[in-house]
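Sharing a structure here in structure tokens format.
Note that one protein chain of the assembly has been removed; the remaining protein chains are unaltered in position.
Just so it is clear, A, B and C label the chains in written order, and each chain counts residues from 1 on its own.
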Amino acid sequence: MGGKLLSLGEAMGRHVNDGDAVVLGACLEPDVPFAATYEIIRQGRKNLNAIAPISDASTDMLIGAGCVTQVTGAWVGNVSGGLGHNYRRAVEKQIPHPIAIHDHSNFSIAMALTAAAHGMPYAPLRTLLGSDILRSNPRFKVTENPFSETAEPVVLVPPLKPDVAVIPVQRADKDGNCHHWGNAGLIQEAALASDRIVLLADELVAAEVITSDPSRVPFPGYRVTAVCHEPAAAHPSPMTGRWRRDTPFLDQYHRASRRRDDFLAWLDEWVLGVADHHAYREKLGGRLEELRIKDDAPSAPANYAAK
Amino acid sequence: MGGKLLSLGEAMGRHVNDGDAVVLGACLEPDVPFAATYEIIRQGRKNLNAIAPISDASTDMLIGAGCVTQVTGAWVGNVSGGLGHNYRRAVEKQIPHPIAIHDHSNFSIAMALTAAAHGMPYAPLRTLLGSDILRSNPRFKVTENPFSETAEPVVLVPPLKPDVAVIPVQRADKDGNCHHWGNAGLIQEAALASDRIVLLADELVAAEVITSDPSRVPFPGYRVTAVCHEPAAAHPSPMTGRWRRDTPFLDQYHRASRRRDDFLAWLDEWVLGVADHHAYREKLGGRLEELRIKDDAPSAPANYAAK
Amino acid sequence: MPGSGSYSTQELMITAAAREIRDGEVVFVGMRLPIAAFGVARLTHAPGAVGLFECGLVRHAPATDMLYTMGDPPNQLGAAWATGLVQVMGQLQAGRVDAGFIGGAEIDKFGNINTSYIGDFSNPRIKLPGSGGAPDIAAMAGRLLAIMNHEKRRLVERVDYVTSPGYLGGGGARAELGLAGGPAAVITDRAILRPHGPLNELHLASVHPGHTEEEVKENTGWDLKSAPRVVETPPPSKEEMDALFKVDKEGFWR
Partner (left out) sequence: MPGSGSYSTQELMITAAAREIRDGEVVFVGMRLPIAAFGVARLTHAPGAVGLFECGLVRHAPATDMLYTMGDPPNQLGAAWATGLVQVMGQLQAGRVDAGFIGGAEIDKFGNINTSYIGDFSNPRIKLPGSGGAPDIAAMAGRLLAIMNHEKRRLVERVDYVTSPGYLGGGGARAELGLAGGPAAVITDRAILRPHGPLNELHLASVHPGHTEEEVKENTGWDLKSAPRVVETPPPSKEEMDALFKVDKEGFWR
């Protein structure tokens, strides 16, 4: 048995397997689990299906590193930079190898994960009608709304059941009970939809901190497979109340990834040549400290007393 | 125009009309908006469709008072007492008049409200198969799952769009921004599904208190129609961190409602003979004070600072 | 039956219900007897059991104060997750709930439960409160555990209205609708019934101390058959009684 508290290396080694469908980035722009992305690349994982509505440059990195053969999502690029150069090279020139794309919109992937999270046989959508996403991704079905008296097309999306979701959170206890705040994106749906959940906890706290506020828990601890205590696991993406976004870092990645050689050099410098996320934080040094949020804007307390 | 802050009498008078479909009780056992139930009875509203998965004795009271001709829900009774005597009299003996029942399970009404909240054309369910709810409520449709290779029946429930939802919350500002904590039941789905939302705020707070924690907001203030500042609006049901449940009060109601005459006497004493919820609180006096939660078990703070 | 070593009928039922919960299981707990059973199970053989409440709560340790409803303040304080009904029942629909408890006014020999209408639903003799979440638990939990008072008028040949599906007409009728699970045990104040044989008909499996097979059958509204091996329900052990005392400090179930 053993506890759930693992190093990031152990957690990725045990719980992300070659061929897995992996959610790396469920919160849209913030909380992209770059630390996990890097570790997966270090461990040389292959044939992953990278699932995310958008995941800033994380999916682009995984593609360039040769870890991914399928992408299920709505957008792959670099949020502040634009195009994903590794994504382009893989699709346009099969470098480093071909990948298959399962096109979605943000809302259709959201509802596919929602369907899996809540055990729905599928989710009916009003979106995607008129979009060529219905042509390039044959997994959708277009039917008629049986409750409508006039012809009304409805798009059905099947449940999307990832093998594992990696979710950065502000704080967690060692048993996988956690708090997350700020925009939630799809973290609840992605976690509940997945067979395994790996938390990247910015702060490891006592169980009592989490039970002090059960309404701030996005998904229950009993569903969590592993907990890694990794501050700044989302760097260079932001985490509400903890870390600001490192836009220059992402812009630098964007420039470096323009050419394959430069990308590989970038990968050596920031991923393969770095032992782990602790070493990555050390390497960032004062730059990371600059990004740390130091002000305090606390939430008003909520009372849960029973007497 | 004017502001959203209204007295309960004004809010019910303006925003609950004869014939409306009204959600009174979206949080299951806690936060039943009894103050609104009483006020609706005082104002003599007619032909309501009372929507709630369960709503403790609230729906039973409305039926007995002759306000309701339709019930859409999963359970009508008295949570600690058992049977709903007014419900029985109406269905078995058409006293005070007949009512129509639209049978649901908790999950099917939840998904009907979810469908309306999120604009889904309908919600597909795995529940209700084998249940006679599909016989007594013809609004469901049974279809096949088009994604399944073998025959797999799926129940479809159409969206349920109430005219108005009345939602008790721990605190709100005058513009309808609010915080709710503890179990959430269906408050988000019911509110977002409804054309109008009336908040019953246990505490009226400055806008800054709400914006200090946007993740604790169940639905946005711009969707809220009216805000009533009514402490203990859920009495005799509990409100997390604020009020304990008045089980003897509900038991007394249960006994009184056994006979029509006794029910009418109860109604005179606790509803028709009481001017408003302020007078009701006064009438409860020390009994209400006993139920007030006095301990403090505060949530750990969440930091939203950006720098 | 006061005094050391003694126990009430309810305490026996709680203990029997607790034994149906396996360690590490995720269980729809509901109110009253099952919530006490969950507490006893956690304190004895199932310290890793998780309790779900459809109002939107998940708990590891049971609440330490008396609950009249699952949404009462003591059930909120110290909860592991406070969320919505859809999130909790979604776990059920996703096949991630091992077992669920429900009660009922009427149950039949195939474990179908009626909590809606006695008589014709369009003109019922008695209107019962309705379904709540019971049909959802009955349809979608891994195992259904029912708790009933054992009276002839409650254990009937065929319920007037199937609020919560058991094995329906018996045999494979349930599975044909694509429903997994089904009733695993009906715990009454006299006995425990379990499905047996190809028809999945409820059979007498265990008789509570102080009761007899004959008496149980006389108080059942169908021709109740015995399972191949009928045992006596073991009384609460010392460990279980200790747990009961912790869970039921006020002696509500004494």
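Brief remarks on what is shown
Assume a contact is a pair of C-beta atoms (placed from the backbone, for glycine too) under 8 Å apart; a residue touches a chain by one contact, two chains touch by 3 or more.
Since we're looking at a predicted model, the values are computed, not measured.
For the chain that does not appear, the touching partners among the shown chains are A, B. Here one chain is not drawn; of A:E92, A:E149 or A:D261, the residue touching it is A:E92.
The residue from B:G19, B:G119 or B:P248 that touches the chain not shown here is B:G119. Only one residue from A:F34, A:W75 or A:Y304 touches the chain missing from this view: A:W75. Annotation: of B:N177, B:T240 or B:S299, B:N177 touches the absent chain (contact as defined above).
Checked against the hidden chain, the listed residues A:S58, A:S105 or A:T225 yield one contact partner: A:S105. Residues of subunit B in contact with the chain left out of this view: 116-120, 177, 188, 192, 210-211, 214-215, 217, 219-223, 304-307. By the touch rule set out above, subunit A reaches the unshown chain at residues 27-31, 53-54, 56, 73-77, 79-80, 82-84, 87-88, 91-92, 103-108, 110-111, 114, 125-133, 135-136, 151-153, 181-189, 238, 240-241, 244-245, 247, 293, 297.
As a convention for this text, only the chains that are shown with their structure count from here on.
Using the mean of the Cα atoms as each chain's centre, the chain most removed from subunit C is A.
Here the chain at the heart of the shown protein, by mean C-alpha position, is B. Set against one another, A-C and B-C show the most C-beta pairs in contact at B-C.
Between the CA-based centres of subunit A and subunit B the separation comes to 36 Å, rounded to the whole angstrom.
Each chain gets a centre from the mean of its Cα atoms; for subunit A and subunit C, those two points are 40 Å apart. Look at where the CA atoms of subunit B average out and do the same for subunit C: the two points lie 28 Å apart. Looking at subunit C, residues 57, 72-73, 76-77, 79, 82-83, 86, 89, 92-93, 140 sit in touch with two or more other chains.
Across the assembly, subunit A contributes residues 119-120, 210, 214-215, 304-307 that each touch 2 or more other chains.
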